[in-house]
Structures are given as C-alpha cells and as structure tokens.
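First comes the structure, then the notes that go with it.
Left out: one protein chain. Kept in place: all the others.
Labels for the chains are A and B, by order of writing; each one numbers its residues from 1.
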Amino acid sequence: MNSIEAPETLLWRESRIKIPYAWAAGETASRFFIEIRDRKKIFGTKCPSCDKVYCPPKKTCGDCFSNCGEWLEVGPDGEITGFTQALYEGGAHPVKNPVGGLILLRGASTAMLHLIGQCPLEELKIGMKVTPVFKENRQGNILDILHFIPAKQNHG
Amino acid sequence: MKRVAIVGSGQTHHTGSRLDVNGPELINEAVIRALEDTGLKRKDIDGVLIGNMDHFEGVNGVELWSIDGNGGLMKPTIKMTTGGTTGSTLAIGGYHLVASGHFDRLLVIGWEKNSESDTTGAITTAFDPIWDRMVFAGAISGLAIDAMNYCHKFGVTPKDAARVVVRDRMNALKNPFAHVRKEITIEEVLRSPLIADPLRLWDMCPRTDGACAVIYASEDVAEKIAPKPTWILAAANRHPYSYVGDVECYPITSLYHASREAYAKAGIKEPLKEIDVMELYTPYSYANLSWIEALGLAKPGEGPKLVWDGATEMDGELPINPSGGVICTNPIGATGLIRAAECAGQISGKAGDHQVPGVKTALSTGFGGCFWSDILIYGEKKP
Partner (left out) sequence: MDKIAVIGVAQTPFSPNKSGETYADLAYEATTKALEDAGLAIADIGNIITTSNDFWDGRTISSMAVGDSAGAAYGEGKNISTVEGDGTLGAFYGMTRILSGSYESTLVLAHSKLSEGNNHLITNAFFDPTYERAIGMDSLTASALQAQSYYNRYKIPPRQSALAVVKNRANAIRNPNAHLQEELTIEDVLRSPQPAPPIHEMEIAPESDGAAALILTTESFAKKHGAKPVWIEGVSFCAEGHRLGERRLWESPALRQAAQKAYKMAGIDNPRKDIDVAEIYEACSYQELLWSEELGFCAQGQGGAFIESRATQLKGELPINPSGGCLSAHAIIVAGLVRIIEAVLQLRGEAVNQVEDAKRALAHGQYGLAGQSHCVWILGKN
C-alpha cells in the first residue's frame, strides 16, 4: 500500500478483508507435524516412481503423479541452499527482520522453507550446515521448529 | 476450429468438511477419478484449467499452489474465476480452449473447501466496497429479495418452493457423490428455521467441500478416448451487473438472454420438448420455479405448475437435477462444472442409479455474481 496523498476532494474507504480461515492440514501434513510435536523427528515422503524424498512431505508427486506413501526420517540437520533477510516491516513476519532460507535436510531431495537464526546475514553461506532448534511448547505447526542455526553452534 | 467433447469426469464424495485432505489433495482425488474414467495418464494431458473463489480458501494463485495435485506441472496452467459462475465459466472456458486447436486433451477442474472459511463473510466482500459492502451482507439477502418479488408477482407460495426441495432431495439419494442425501417432506421444509424471509434453512444449498474434474477433448481424439463422447453444442453467458441496485429480479434477464443465444446456436426452438435433461445451478428452492420460466419451459408464473405436474421428475417429460442439484451439493467453484459433468454422464450413459434413459440433449447452467448466468448445451451427436 502506498501512502495515500490525495487532495481533500478525494476520499477513500479503509477496510480489510476480515475472513477467518481454518486450513485443514490433511492426513499427510498432520502426520509430519505430529512427529515434530511429539517426538522432535522430521519426516519426508518418498515417491515410488522417481525416488525423490520430499520434505516437507507430499501426498502426490506432481511429476510422476504417484502416491508418496513411504515415510522416511530425514535430518534433523541439513544445509542451506539459499537465504535472504527481509529488512523491512511486514505484517506476515514472525519475527523482526526474519532470515528466510531453504534448508535441504539430510536424506531429503527437496529443500524446506524455514527461518534461520543466531547467525548474522554476513556470515551465512550457501552450503552451510544447520540444525533445527525445536520449540519447548510445540503445537503442531511449522513454527514448532523455532528456526535452524549453524550446526557448530549447537554443541553443548 | 475444432469440435469439442467431454470424454470423462471425476468427482469427490462431496461432504461438509474434509479434514483429511488439503486443497491440492482434494483436487487430486477428482483428477485421478477423471483420468481413470478415460484411461488417460497425466502425460496425455495438454493443459490444466482450474478455478475456485479466492477468499473462500485464502490462497492466492491456486492454479500454481495446487500444481502437484492438479496435474499441471510443466504444462500450460491457467485459472478462471467469476464467483458463483466459476464452475460454468470453467466449463465454457474448456470448450473455447480446446475448440481453438491449442489443446487436444484439457483437464478442467473446479473445487472449493467451504469448510475452511466463513462463506458469508467472504461473499460479502464480492460487493462494491464504496457503495454496497457496508449495507449488504452475503448472498442470501439478495436471493430473498428475488424470491419475495417472484411470490408477490404471481402468488407463488412457500409450499411450491418446498416441492422442488423434495424432488432434488429424492434424486440425491441415488447419487453416491451428493453431499446431502436425506429424504425430506414439504412440511419439514416449511418448519425449518427462517433465514431471510421467505427463505428457510432447507430452501437453501449447503456449504460443501468438493472437487470436480472434467476432461475435454478435440474432435481429433475424442472418439478414441470415449465410446460415447458428449459434444458441446452451444455456450453463452451474460454477466451484466456490477451493482446490487441495478439487478432486475424477474425475469432474470441474464438467464433469459444467455439461454436464447444458446438455443439459437444449438437450433433449439422448444426447449421443453427438445432437451432431455437439465442440471441447473439453482442454489435456492424458488430459483427452480422462476428460472425455468426464464429458460422458456413455462409461461410467467407457471413454473410451479410444471413442477407439481411432475414434468421435472426423473420419469417426467424433462427431468431436472437428477444429481440432486445444488440444493444438495454446493462446493461453489466446482458447482457449475459438476452440472457439466452430470450432463455428460447422462448423455454417455454413465450416470449410474440416477441415469435418465435415452438422453440425447442436455443443458446446464451456472449462476453467481450479481444475478449472472451461464449456459451450455450438450448433445450425443457431433455438431
């Protein structure tokens, strides 16, 4: 939204779309989140045709159109394949100036979009090893993983 | 320019809430059934056309988000949306895209998970933010005005309206994919809670989670895919209004003009006699009376008589809504496309327990927006 500068003769009405949503995670994502919530384990699903391991899991491989029924534990550590930081204010940001990254977990074929923490942007590198920090109080959603941090920092 | 046929379809088992699947997974169920119905594989499909109503699921770019489920990965994938008419917009869109010669086998998908949001809240945002939105809520108030106006003009009664609910509910009992599958009596309809005078709870369509996928094929391949393709004979529509205050309720002008255009294209002069079955997007009971007048099936005010005489029953002269119609199933973005799938099912003889015998010509409608209408006419003979 640009800041509105208009002469006094032009009016506008400010509002917002106020619609509550409850998105069904479905059986596949529910199982993924329950494993994280209850056991701090991260799973992916494998396509029986192309052998790709999707994490986050998919029910259907978009390419082969096969049912990805096999569940495999992946990670919990992985490597960064891309990152950026939002250096501006945004209503969707979970924290101030979030660092968003693509994390390829060990054993997975595709990267997961998540937050990267405890590392200044200048020190982040593609290929850097990272490990997840799980929240204490987990509720069954993607932010049960607080963020990923550089692997070496997790010792002790 | 190619002639176009529907060669197969798939629907989900429509229901009030599908917590076990997300949107792309729900879509995939209908797509898989449509592929199975035709014996085609994803690789045979040239493109995907999909639609829903954005604010019902709160997902921007649904054609791209659902790409793993909708079959469109690395294919031309396009979205159309026009509100309630979305499903029929897709049915018409599939026709033009294939008739253009750019696609031989097109997957057309309509879907909605109405359980995931506040349907009335979302529909309210359809109206103009400056003029209408602050003073007008949801879809039902507009429909009530239409019903009230029609009753006042012709002395039509709530009992007349309840009669079509009984008909559609009976039909839905034989459709395994219908959402509301429960017999009802006229008295039960009349005793149900008043929502917006004269509309009562059971005069209205339900809120449904569901998806429908239809495969369109060009004349070059249609007969190789399906033993009995359903040819599209005509498509027409009218979306004339932008503001609620502009709407003329009776007769519903959009349906009147669109149907006359479609009849002319298909060479139909007496629709009641020449069309064998209709699947109408009638989201409330009274529409099943006044809109069949706009379609030219009965003179003004005589829609109820046609219904009471039994002409629109399964064994009548022109069965309407053998599937149970929108009164029994309404996943909005899919609803107009389900009408097309059902008409194709009737012509190809695949409608199962709700098959009308000997269907040669069928008609479907779509309704939405600001009293907008879409029409398609289908036939067993290649045009």
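Of note:
Everything below uses one rule, namely that a residue touches a chain if its C-beta (ideal position, glycine included) is under 8 Å from a C-beta of that chain, and two chains touch if they have at least 3 such contacts.
It should be emphasised that the depicted structure is a prediction, and the values quoted were computed from it without experimental measurement.
Note on the undisplayed chain: of the listed residues B:55, B:105 or B:179, the one touching it is B:55. Residue B:237 is the one among B:237, B:288 or B:365 that touches the chain not shown. Residue B:96 is the one among B:96, B:191 or B:305 that touches the chain not shown.
The missing chain lies against subunit A, touching residues 1-2, 4-6, 10, 12, 15-17, 21, 23, 25-26, 29, 54, 56, 62, 81-88, 90-95, 98, 100, 102-104, 109-115, 121, 126, 141-143.
What subunit B contributes to its contact with the hidden chain is residues 1, 22, 51, 53-56, 58-61, 63-68, 72-83, 89, 92-93, 95-97, 99-102, 122-123, 125-130, 235-242, 253-254, 257-258, 261, 368-370.
One rule holds in what follows: only the chains that are shown with their structure count from here on.
Each chain gets a centre from the mean of its Cα atoms; for subunit A and subunit B, those two points are 38 Å apart.
Across the complex, subunit A is touched by residues 17-22, 24-25, 28, 32, 41-42, 55, 57-58, 67-69, 71, 73-74, 113, 115-118, 121-122, 125, 129-130, 133 of subunit B. Listing the residues of subunit A that touch subunit B in their complex gives 13, 15, 17-29, 58-63, 65.
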